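Yeah, one chain of the complex is gone here, protein chain that is, but the others are all in their spots.
Chains here go by letter, A and B, matching the order in which they are written, and residues are numbered from 1 within each.
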Amino acid sequence: MSTLLIIFALSIYLIFYFTYGKFLQKRIVGETEIEVPSKRMNDGVDYIPAHRLVLFGHHFASIAGAGPIVGPVLALAWGWLPAILWIWIGNVLIGAVHDYLSLMVSVRYDGKSIQYVAKDLLGKNAGISFLWFVLFLVILVIGAFAAIIADTFVSVPGSSTAYILQIIAALILGVLLYRSKLPFWLSSLIGIILLAFSIYGGFLWPIHLTYHTWIIILFFYIIIASAIPVNILLQPRDYLNSYLLYFGMLVGIVAALMSLKSFDIPAFTSFSANVIGGKSTPYWPAIPLIIACGALSGFHSMVASGTSSKQLASEGDGLFIGYGSMLTEGFLSTIVIVSIGAFGFTALGSHSTALANAHLFGQNYISQFVGNLGGAVAAFSKSYATMVSSMLHIGYNFMVIIASMWVAAFALTTLDTTNRIARYIVVEISEPLQKESITLYKFFTNRWIASIIPAFFGILLAWTKKYTVLWPAFSGANQLLASIALITVSVWIYKKLNRKYLYYALIPGVFLWITVTGALIWYTILIVPGYVKSNPLQGFLVGIIMVIMLILNFVLLFSMRSSFKKEEE
Amino acid sequence: MKYIFFMGKGGVGKSTLSSLIAYKLAKRGEKTVLISLDFAHNLGDIFNMKIGNKGVRLEEHLDIFEPDIDRWVEEYLRNTRVLIKENYKYVSVFNLDNMLNLMKNSPGIEEYAILHLLYEKTKALADMDYLVVDMPPTALALRIFALPFITREWLKTLLKLRKEILVKRERIANVHGKEKFDFAVDEHEDKVYRNLKEQEEENAFLLKLIQGANIIPVTLPVQLSFKETERILKKLSEFKLNVPFVIVNRVKNDEWKKGCVCIEDKEVKTFDDFEREIKFQDFDNIDSEILQL
Partner (left out) sequence: MNFDKIRRFLQLLEEVQKNKATDIIEFELKETENLFALITLGEMVGYANPPVSITLSLIPYMEREVILMTNRAVDSNDKLSDIASIMEVE
C-alpha cells in the first residue's frame, strides 16, 4: 500500500503536469509575442534570465519548509484517505494552478508582485488586505511554529542539541564559504560533515529543558538572529538546511518506495474527528485550516511574483517552476502521510484501547497518538525514522534526530526570516501614520520595535502551548492570501486573457473562498471562545485577528464583484 | 608655499589689494602667483591687460591667472556625460541627460569648480613661494571655505558604506567566482571606491591648504561692511581658519574706530583713502607684515 501510494502520487502528478498543466499553459495563458521581463528588461541587476533548473531550485527551496510536513500529520485524524485526497486534489487543481498563474500574471506585469497586480485589478482594498493578511500570517506563524519547535525540543531533546550545534556548524561554514579560499564543494562538504556531527552530538548530549524555557529562548533567538549580519548565521544556516531537505526527501522517497507495507491507521475515521483544539472538527470546511502548504499556500504567490518572475528565462519555463515545484511540495506531504500511515503505529509501540477502532482513532488521534509520540514533528520524525531505519538500516535514534531537526530547522528559519518580513510590513502599514503622528510612526518603524512587536505577539501566542489552535489560525491567514491571489488571477483571465477560461481559476477561487470563510467563521465561533476561557489574552488576540480577517475577506469579495461589473459596462 | 586669501563684500577693494600685495611680494623676489577666483574678473583691468585662463607672467616673479569658471563647469559636465555614455551598458542615457541638466544649476557646482581650479593650479605651481588669491564676494567665498569640511564628512560616510558593499560583494564572489558578476569586488577594481579615494585625496589637499592659509578679510569703514566682517570672522572661527588681521580700506581719519567694536580682538590695519593713495610704495608696511606670517 505504502509503495503503491507513492507510485500513485507520482503518476497523478506526472499526468496532471502533462495534461492539465499543459492545458493551462497552452489554452489559458497562451503565447505572447512580448518577451519575458528577464530579457526585455534585462538590466544585469534584478532582471536576469536564469536557467530553469537553477530557478526551480531557488523557487522550491523558498516554498518548501516545515509547513507541508506539520499539516498532514494533524489531518490524519480524519483518516489517511481524506488527508491524501485533499493533498492531491487541492494540489493539482488549486495549489499548483494558484502558483503557476501567480507566476505568469507577474511575468505579464513586468515582474510586479501579486500584491501590486491585486491592487491594479481589484482596487486599493485588495492591496491593503493583502498586507494585513501577511502581517497576521507572520504573527500566527511565529506562534504556531514556536509552539511546535518547543514541543519538539522537549519530546526529542537531542534535536535541540543538534540544532544548537548546527548553529556552530553554520558559523564555521560561513567563514569557510565567504572568507576562505577553499573551493565551494570542499567548504560545503566540510559543512555537511559538521552537520552530521551536530546530529551525532544531539544523539550524545540531549538537552532537557521545559517547554516555557524553550519559548523564552526562542524569543531572544528571534530578536538576536535578526540583528546579526546575514552572512554570519542566517545565510550559511539556510544553506545547510537545504541539504537536510534534500537528504530527508531523497531518503524518504527511497524508503517509502521500498516499504511495501500496508497502512495501520484507518483510511477514514469520521467526518468530524477531533482535530482543532481537541474539539470535533468537520472535515469540510476545516480541512484547509489543517493542510495548507502541501495542498495550497497563498504565500507561494508572493514567492512566484517576487524574484522568480523577474528571472524566468522564457514563458515556457513557467509551468515547470510554478506548477512543478508545487507538485514537488505535495509529494513531500505524501511522504508524510505514508510514513505515519504505514509506520506510525510501529513508532508508537504499545497503545491504549483509545485508538482501537476507526471512530475512537478519529477522536483520540491528536491526544493519544500524536501526543504520545511527542507532538506533530516528533510524530512525523519517529514514524519517518521507523520507516527509514527498517528499510535502509540507518540507526533509528539517529534518524529521529535528523528528521526532527530537519523540520525544526525549517520552522526556526521561519521564525527569524518572518521577523524580517514583519519588520517590512510594519513599516509599510505604519505609513499613513506619518501624517497623523510622526512620533508614533517613528516608534513603529524603529528597527528594534518593528522586529520585536511581531515576535512578541507570536511568542505570546506560543506561550499557551496550544499549537492545534494556533496552526489552523495561521493556515487560515495563509489560505485567505491564496484566495486573494486566485481571485486576482481570475480577474486577470477575465480582463486580459480569454473569458472562456475564467472558471478554471474562479471556481477554485470561489470554492476556496467559501470553504475558508466557512471554516474561519466556525473557528471563531466554536474554537476561539474556548481559547479565550483558558488563555484570555491570547484568545482575544486570535479572536480579533480572525474578525478583522473575515471583514477584510468580505471587502475583498465586493471588490471582485465590482471589478467584474466594471468590465461588463 | 604660503597662501593668502583676500575676501570681503563686493567692491571693498579685494582685487586691488591682492594685486598690490602680489606685486610687492614679487618685487621683493618672492616667486608669487596671483589668482582671481571671482566670476567678475578685474585683475585685467587693474594691470591693464588681458589675462585669462592661461595666465600672464607680469614680472620676473609674478604669474597671474583668471580662470574661466563657467567654461570649466560646462566642460566638466560634458566630460561627465561622455564618461557616463562610455561606462553605462543598460541605462538609457536619456534620463541622465535630464539629470545632468538639473545638476548644472544645482547649488554647489561653482564652489566645487573654484576649489578644483585652485587645486589644479596649486599642484601645478608647487615650487612657488606665495599664492595670493582674490576670492569672490563673501557669501560664495564662505561656501567655498566650508565645502571641503562638508565634503570630508560625506566622503567618510560614503567610503564606509562603499566598503560595506565591497565586503558583501566579496562574500558572494568568494562563492560564485568573480567572473559571474559584472560588479567590481576589489577596492582597486571598484571605480566608485577609487573615485571616492581620489576625491578624498584632493579634498584632504584642499583642506590642508585652507587650514594652513592666511585669510584676510577686507572691509570698508562703514557699519554695513563691519557687520559683514563680523559674520565672516565668526564663520571662519567656526572652521578654525587663520585670520591674522582685518584690513579696513579707504580710511580717511580715525572716525572708523567708533564702528569697529565688533572686530576689536583682531589687529586692524588701516589705509588712507584708497582712490587717492594708489601708489604701491605706500604699502611697505603691509607686505612686510605679510612676510612675517
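Please note the rule applied: a residue touches a chain if its C-beta (ideal position, glycine included) is under 8 Å from a C-beta of that chain, and two chains touch if they have at least 3 such contacts.
Given the structure is predicted, the values throughout are model-derived calculations rather than measurements.
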| item | value |
| --- | --- |
| Which residue of A:N91, A:S308, A:S430 or A:T488 touches the chain not shown here | A:S308 |
| Among B:I165, B:L207 or B:V222, the residue in touch with the chain that has been omitted | B:I165 |
| Given B:L83, B:A124 or B:L224, the one touching the chain that is not displayed | B:L83 |
| Contact residue for the chain not shown (choose from A:G21, A:P49 or A:P68) | A:P68 |
| Residue numbers in chain B that touch the chain omitted from display | 76-77, 80, 83-84, 86-91, 95-96, 99, 102-103, 106-109, 111-112, 116, 147, 150-151, 154-155, 157-158, 161-162, 164-165, 168-169, 171-172, 175-176, 182-183, 191-192, 195-196, 199 |
| Missing-partner contacts on chain A, residue numbers | 43-46, 51, 53-54, 56-58, 61-68, 106, 112-116, 131, 134, 138, 141, 177-178, 184-185, 188, 230-231, 234-236, 238-239, 241-242, 292-293, 297, 299, 302-303, 305-308, 410, 413-414, 417-418, 420-421, 424-425, 428, 478 |
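Just so we're on the same page, only the chains that are shown with their structure count from here on.
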| item | value |
| --- | --- |
| Residue ranges of chain B touching chain A (in the complex, touch as defined) | 89-91, 168, 170-171, 174-175, 182 |
| Touch list for chain A against partner chain B, complex | 42-44, 177-180, 184, 231 |
